[in-house]
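With one protein chain withheld, the remaining protein chains of the complex are depicted in position.
Chain IDs A and B follow the sequence of writing; residue 1 opens each chain.
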Amino acid sequence: MTLSTAIDHVQVAELLARLREKKPLVHNITNYVVMSLSANVLLAVGASPAMVHAAEEVEAFVSISDALVINIGTLSPGWVEGMRRAATRAEGLGKPWLLDPVGCGATPYRVGVAVELASLGPKIIRGNASEILCLSGASGAGGRGVDSTAGSDDAVHAAVTLSRRTKAVVAVTGAIDYATDGERVVAVEGGDPLMTFSTGLGCALSATAAAFSAVAPPLEATAAALAVYGVAGKLAAARCKGPGHLPAELCDALYALDAATLAQHVVISERRV
Amino acid sequence: MTLSTAIDHVQVAELLARLREKKPLVHNITNYVVMSLSANVLLAVGASPAMVHAAEEVEAFVSISDALVINIGTLSPGWVEGMRRAATRAEGLGKPWLLDPVGCGATPYRVGVAVELASLGPKIIRGNASEILCLSGASGAGGRGVDSTAGSDDAVHAAVTLSRRTKAVVAVTGAIDYATDGERVVAVEGGDPLMTFSTGLGCALSATAAAFSAVAPPLEATAAALAVYGVAGKLAAARCKGPGHLPAELCDALYALDAATLAQHVVISERRV
Partner (left out) sequence: MTLSTAIDHVQVAELLARLREKKPLVHNITNYVVMSLSANVLLAVGASPAMVHAAEEVEAFVSISDALVINIGTLSPGWVEGMRRAATRAEGLGKPWLLDPVGCGATPYRVGVAVELASLGPKIIRGNASEILCLSGASGAGGRGVDSTAGSDDAVHAAVTLSRRTKAVVAVTGAIDYATDGERVVAVEGGDPLMTFSTGLGCALSATAAAFSAVAPPLEATAAALAVYGVAGKLAAARCKGPGHLPAELCDALYALDAATLAQHVVISERRV
């Protein structure tokens, strides 16, 4: 059942304007594969990215940042220590932070780290269906490496469960993207299947959601990020004959995004849990 | 002397179709410079890439993967421990793995690690001429940093020697690419000199060969990867006025590659050792 929603293209445009005005400093502890892409996506959308991971300085860096992303894509014990300290400091300072549990389910080590980080108070958790199913406890293991073997529709219930347990807004992305605070479920359409042929676009979406969390409450921030990214991704894919230029086109589309384009393309609906 | 070959464009097309059908999960322990490129090339060709390096989880990840790439481009002791464990587990499980001895010859540390890894049972070893000459023992040191100072023709004998000693298929790439199992030598033409002005294309070729090794024996897999990459590289370079867009064009060409294009452009021959 679809309800009318308070999060529409007008609010998305307002939040995007607020983001560009504030230019939030987004602290990323993320994986090696997507660092460059995440930085470029954050710059294109209007934020100021920084990648800082060492345990020696993450707490100091959290203190000057507006939002934090923790992405476990290429984790190792030294980095996990930095993640712990950064998450704890962000929680202590009341700064929003997002967890991206990349590949949760692929190995026991990865599951353990994801579960621990999820217990440290993220305001947003974003993953694909397999990752959210795993982290919610709905499945002991899932996915295939870092790719999902389930559709996002299949993980909405798990997202609600995970949200209620962690108090985080949980986003599960796929053909349709969903975000829930445990009570409301917002569905965002957009993007393009071509996006699954370009690495790290989900990770960079997480970074985008973190950027929005510096200017809006978690559910609105996440919905705005999904909407902005979905529109830009759709427009970018339409200009590509293959996945090669998609990251560059996505950045151009994010950079050029305006209220009129959002009004034309944003598709958000709200569903009962 | 050139012989007729059992590996022709028809077989290459069949293996590419098989790869796209299976979508093998390719586990990469590779260098920081090329992670994003390797992931995008693997996605474009039809595989499912993952980058996982920590000693704490590589064995578990090898267990769910279809093939493994070990690339020593930006090695350090912690990573080498992950490489050792992953290689040993892959060997134990009978899963194919490929060694890319980047910069072998540049430093004693790098030579030592490459020699050790080559002794752990790779099914394929791919390098440039300097790297293969060094690893075969034909020269104590070679190359200039990570670039070759020799032509691939000069390293064919070293490749055969290295293949006989390690039981791996050895590929040496350059103006012409060669692959040998110690008995047969397959020569593949293609690519473009512009490719030497774009970083990591050799590393991403190694990843592509690993992907093919999930659907074919090592010599056929390597030859197919060289052929596919050579055709896509040639077509991509023809669309570029400089090296800047070459990685994106290469991904588009790999994504669009079909049997007709392969039939038109693949040049494979076989030579006596």
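A few notes on this one:
Please note the rule applied: a contact is a pair of C-beta atoms (placed from the backbone, for glycine too) under 8 Å apart; a residue touches a chain by one contact, two chains touch by 3 or more.
Bear in mind the structure is a predicted one, so any value in this text is a computation, not a measurement.
Across B:147, B:183 or B:258, the single residue that touches the chain missing here is B:147. Touching the missing chain, out of B:94, B:193 or B:242, is residue B:242. Touch with the chain omitted from the figure is made, among B:27, B:89 or B:110, by B:110.
Seen from chain A, the chain kept out of the figure touches residues 25, 27, 32, 35-36, 39-40, 43-44, 48-54, 56-57, 60-61, 64-65, 78, 245, 247-253, 255-256. In the full complex, chain B makes contact with the omitted chain through residues 31-34, 36-37, 73-77, 103, 106-110, 144-147, 196-200, 240-245, 248.
Just so it is clear, only the chains that are shown with their structure count from here on.
In this entry, chain A maps onto chain B through a rotation of 120 degrees when their C-alpha atoms are superposed, rounded to the nearest 5.
Distance from the chain A centre to the chain B centre is 33 Å, each centre being the mean of its Cα atoms.
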